[in-house]
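In this view, the complex is presented without one of its protein chains, the others remaining in place.
As written, the chains take the letters A, B, C, D and E, and residue 1 is the first residue of each chain.
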Amino acid sequence: MYASMTEFSCPFTRPPGPLLLEPIVRTALEEDFGRDGDLTTDLLVDFDQPMEARIVARGSGTLSGLICAATAFHLLDEAVTLTSGALDGEAVGSGTALATVRGQARALLSAERVALNFLGHLSGVATATRALVDAIVGTGTRIVCTRKTTPGLRMLEKYAVRCGGGFNHRFGLDDAALIKDNHIAAAGGLRLAIERVRAGLGHMTKFEVEVDTLEQLEEALSLGVDTILLDNMEIAELQRAVALARGRAVLEASGGITIGTAREIALTGVDYISSGAITHSAPALDVALDF
Amino acid sequence: MYASMTEFSCPFTRPPGPLLLEPIVRTALEEDFGRDGDLTTDLLVDFDQPMEARIVARGSGTLSGLICAATAFHLLDEAVTLTSGALDGEAVGSGTALATVRGQARALLSAERVALNFLGHLSGVATATRALVDAIVGTGTRIVCTRKTTPGLRMLEKYAVRCGGGFNHRFGLDDAALIKDNHIAAAGGLRLAIERVRAGLGHMTKFEVEVDTLEQLEEALSLGVDTILLDNMEIAELQRAVALARGRAVLEASGGITIGTAREIALTGVDYISSGAITHSAPALDVALDF
Amino acid sequence: MYASMTEFSCPFTRPPGPLLLEPIVRTALEEDFGRDGDLTTDLLVDFDQPMEARIVARGSGTLSGLICAATAFHLLDEAVTLTSGALDGEAVGSGTALATVRGQARALLSAERVALNFLGHLSGVATATRALVDAIVGTGTRIVCTRKTTPGLRMLEKYAVRCGGGFNHRFGLDDAALIKDNHIAAAGGLRLAIERVRAGLGHMTKFEVEVDTLEQLEEALSLGVDTILLDNMEIAELQRAVALARGRAVLEASGGITIGTAREIALTGVDYISSGAITHSAPALDVALDF
Amino acid sequence: MYASMTEFSCPFTRPPGPLLLEPIVRTALEEDFGRDGDLTTDLLVDFDQPMEARIVARGSGTLSGLICAATAFHLLDEAVTLTSGALDGEAVGSGTALATVRGQARALLSAERVALNFLGHLSGVATATRALVDAIVGTGTRIVCTRKTTPGLRMLEKYAVRCGGGFNHRFGLDDAALIKDNHIAAAGGLRLAIERVRAGLGHMTKFEVEVDTLEQLEEALSLGVDTILLDNMEIAELQRAVALARGRAVLEASGGITIGTAREIALTGVDYISSGAITHSAPALDVALDF
Amino acid sequence: MYASMTEFSCPFTRPPGPLLLEPIVRTALEEDFGRDGDLTTDLLVDFDQPMEARIVARGSGTLSGLICAATAFHLLDEAVTLTSGALDGEAVGSGTALATVRGQARALLSAERVALNFLGHLSGVATATRALVDAIVGTGTRIVCTRKTTPGLRMLEKYAVRCGGGFNHRFGLDDAALIKDNHIAAAGGLRLAIERVRAGLGHMTKFEVEVDTLEQLEEALSLGVDTILLDNMEIAELQRAVALARGRAVLEASGGITIGTAREIALTGVDYISSGAITHSAPALDVALDF
Partner (left out) sequence: MYASMTEFSCPFTRPPGPLLLEPIVRTALEEDFGRDGDLTTDLLVDFDQPMEARIVARGSGTLSGLICAATAFHLLDEAVTLTSGALDGEAVGSGTALATVRGQARALLSAERVALNFLGHLSGVATATRALVDAIVGTGTRIVCTRKTTPGLRMLEKYAVRCGGGFNHRFGLDDAALIKDNHIAAAGGLRLAIERVRAGLGHMTKFEVEVDTLEQLEEALSLGVDTILLDNMEIAELQRAVALARGRAVLEASGGITIGTAREIALTGVDYISSGAITHSAPALDVALDF
């Protein structure tokens, strides 16, 4: 299977490799198998019976997670082959054949739910992201995700966001710094906070400052901060913020982003719009396995 | 904290205990901490600085997961206290104070996102479940979840379903058998499938048979099957199925359940309605930590 | 090896698949290898030396666990082949060739003890089960195991019980409910206990009530309980219990079951007899590896 | 609990500390809890209800494993106290109160089976060992265990052997070398095997040579081997072996050791008798928790 | 212990918290305890015997890792207290009392070696870093570490580098991009490589380009790259590179850095000097535990 995994590849990003992916899929299979495996299939299906099945979309959206489904089948039957009919990142409609799977009937039946749970969830995230990306098309603004992800699935959800045309914010608390009001208060003011961060971080770690007002924005700019998060600002305020910054800093807008509001916000000229909803509130794409 | 965990208890169900819960929350914290921890907080907040914060709902719904939030804070600071303002399973509105947390500022700031991610997701599941339960109130039919859950979070989502007034279907592939069409085909017919299952399972394991037509229903009833899943049947078909069964079997309806269709289905007299959407497509409840 | 694992299959049940089995066998190998591996073999046997060996029974009994032995060898040498001479569930006698193993001498020598430890222990459990099953042959009563298993090996011991012709009780505390006297006392009486369990469990989870007296049995039957454990009752009492129940409930007898008492108990007409001894006190079958 | 764990201590050996013991007991609890915990107790017993119970022997034997039981309760309720009525290594009779446990009712009920499974199994091993030790009392010969242990429980079974008055052989393949016939054949003869082992092992690692005949014994002695395993020799042969060795080597007899044959073997003057049966075929001691 | 851990804190950086640190120290203890624990101490030292000991430096250098030592003792005896006599990051000399430890004699004796192994190794890294930092004092250039760390200890070695006055480069392959010649070749040239990286990374992830020649440097600058690694350049070349960049990019020099060459390199005006030797070739500081 791994020899042919390129065919699942999204054209503009890549899924995690087996080293990081297999443990996650294995955990999901163990969660479903429990301590005794698939009682029904073990009793009713012979070990070496071959089977072929098709993964089919039953709704429309953006595909993501074919490699997770492939890995689930592969972990139960190393000889499973999965031939994809669509690529991660592609738009699919109800009825689109996403992939054909061939292998032992027992492996296909026992891994079916786990494979579809990954595929439905990640395609849901990609679909929600794509909708937001499409809403601001042509503006030059980029959609990014946040740390508001489903516990245990951040790596995969961040991949799904990329499949949907979005970009990733910092992965977690340790790969970039984000200075919020509580940090500023604890440090004794913005200037002191900036100084301590600059004194402590090396040259390969980014930091961003969150501001709620234009006054804070001006202070941050005057201190040379080059990446600034504008939290929950009105359109007019965002426009003034962009004017104030005049390209001296990358600006990110966050707070209450919806399909309805995204374009107006993008048109203010901010560089990034971050959305938690694309990861924490995306309904699953309906996908099924037809035998 | 554990001494006071009763105060988070839902009145009609109980969350998983620390033995099962802590590893899940620990994994989520490790996912966010990565290999270097909370760079921002470590640089800007002193170790022994105390802090108090309130967890507040910013939307309305049904609460679930307070024990997860408590566990996240507790794993970073054993002395954290969490005083709940609402119980899992309760209806909350925008602005409701869900809990007050007191402890080291660093623990509160570093665990904030993980705590809220659990709370938002599980309350979302409880809220979606409650909406479906309310839609069929008074009918005597029960809402149950499925195995269409988020990989790695099944235990918690099943708890959230109970917080929302729903019931749980089998946990996974090993604690009950569910005979579907592929199993029947592999076994050589329904009668043979039933016989093999009865010959193989002990008296403490339930099995259910999935049927698509009234003919299959009749055959299943004639074979003495007492738990039957009616998959994707129209209302009229469900009515005939209930009439056919005359209480000889527990009947479960599944497929395309929505708030709009649930009541009509329940009124046919089926015993259970199962929904995948309450776990795989529930938008998160908006919750925040106010310092 | 996995391609040929069907040949180890017991005709009437199936062993756990590699997803669940490999971690257990790996742990046993790690326990024996410690931190430095097989000092003796590493010093004295060349890496690529081939070897053939036979697994032979040195006592008589019922075989169980060939797949565990195969997995142990396989984990040290992926190219090992194991050709079985008997199947799990079969009766074997002293001298019976159970399997032939071919592969690297180092793998065979280093995995020998772990392979035999599994095979001896599980065949011991199967043998003890088979003795009890044979003792009640023709009565229609079934032998079931309990949760009195060896810590860490429950899945395999439950499989061995099936190889011996027995059936499995609930796997653990979470896949079925068993209401005992302490639970009844805590709930405020049997009626209240039954109500709370019925209110809390879904339709796919069984529950059983343990009774010590005929009065309790009558109360349980009157409350519609359909699965009842008769704990430590005398033969006469069991006879009255069966008469009382008149088929309204599945009856399980437990307590002090031995080869000597089992048939008399079965002849009372109870449906199940549960025995802890078949898992916690079964002497190992003597098996050896002959090079 | 840990503060008072000395009271469980066997007078002549010590149990593993929490660092090594807790993971094993935790695994056993997880095996029993599965993915949803103790359904019955969670539904019927209130969280903060206190309870007291007594661990009582229902058979006679040698106690071992009180610390495992204590750890099982402790992992579910850190405030549990366990007051022992007997010590590991002591003889107990039917009805002996082994310990009194006080804590949350839910913790006691949910951990009961795991606690008793450890206690029953390890006491069974200690009892079997003690019987063999008693059979050779006064001879100066020592009983040792082997690597024929239950997968995953070797550390605890070796402790139980010590509780029964026995001694431990090497723990696994890596802490001492044992040269058997296959090793000798692979190395090209006994002399070459000895030379390679002496050339490879440091001064802190013991090695032993297994011999089947007196000729091999003579060769081993002539090569200066000081620890020799006499495998499956008759009494007369053992007597000649002891005479031959004249104290130049520690002699261990193995093969077919039973209560009936042990004393005669010991009287030949061998230093050690090793038995696999004391670990792989010891029936559990019957222990119960009385509430 | 955790309540008092502030006293171990380096004044200018912070060690990892228990969530990330305890698993590493636990693994080291398990490595030393093996499967049977501390045979010598278990046989010879009573359980509840108290003891006091001092951690003392036997060489001079920069301290790092006191929290690791504290954690090792704490994991064996929760009641151990450790009172520090010096702080991580401080210069210590032969004979300096680094800390006083009080607790159970068995815990102190059994954890001694693991505690000292961490302390000696990390202080060695801090000492080597400090020597390099001191060699370029006053130049404004910073010392950074690399990914040439000891497998499994990167987090701790990066902390030790900070204790020695150095800074951290990217943690691993996933928190920043570093474009080397092979990447450039694979991408079809520097311009294409830069474009693909800019198209793929979000605004919170840094990237750096490695150049070997001034021509490559000019190309990188012309493409707007703001962080550039100058690999293995001579002093004169570095001087021309600094002149070329004129502050438009952060410049890092690497390759063959020694105490002897560092100052000359720093004086060229590069912003960072990276050294692998401070992590992979630092001799341990000699530390001992005096009872």
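Keep this in mind: contacts are C-beta pairs under 8 Å (C-beta built on N, C-alpha and C of every residue); 3 or more make two chains touch, one makes a residue touch a chain.
It should be emphasised that the depicted structure is a prediction, and the values quoted were computed from it without experimental measurement.
> Quick check: which displayed chains does the absent chain contact?
A, B, C, D, E
> For the chain left off this view, which of C:Glu78, C:Glu195, C:Glu264 or C:Asp290 is in contact with it?
Going through C:Glu78, C:Glu195, C:Glu264 or C:Asp290 one by one, C:Glu78 is the residue touching the chain not shown.
> Hey, which of D:Ala57, D:Ala115, D:Val144 or D:Ala284 is the one touching the hidden chain?
Result: among the candidates, D:Val144 touches the missing chain.
> Of A:Met155, A:Leu267 or A:Ala288, which residue touches the hidden chain?
Once the missing chain is taken into account, the touching residue is A:Met155.
> Tell me where the left-out chain touches subunit A, residue by residue.
Residue positions of subunit A that touch the missing chain: 2, 5-6, 9, 14, 16-17, 19-20, 154-155, 158, 171-172, 175.
> If the missing chain were put back, which residues of subunit E would it touch?
24-25, 27-28, 31-41, 43-46, 49, 105, 109-110, 113-114, 116-118, 120-121, 124, 147-154, 171-180, 182-184, 186-187, 193, 196-197, 200-201, 205, 207, 277, 280-281, 283-284, 291
> Could you pull out which residues of subunit C are in touch with the chain that's been left out?
Counting only subunit C, the missing chain is touched by 26, 29-30, 33-37, 42, 47-48, 75-76, 78.
In this section, only the chains that are shown with their structure count from here on.
> Chains touching subunit C and subunit D alike, please list them.
A, B, E
> Between the options B-E, B-C or C-D, which interface matches A-E on more than half of its contact pairs by residue number?
That would be B-C, since it shares over half of the contact pairs of A-E.
> Counting C-beta pairs in contact, does A-C beat C-E or the other way around?
A-C
> Centroid of subunit B to centroid of subunit D, CA atoms only: how many Å?
It comes to 44 Å between the two C-alpha centres.
> At which residue positions does subunit B touch at least two other chains?
33-37, 43, 154, 171-172, 174-176, 200-201, 205
> By the document's touch definition, which label belongs to this structure's chain graph: line, ring, star, complete, or other?
Here the contact pattern is complete, since every chain touches every other one.
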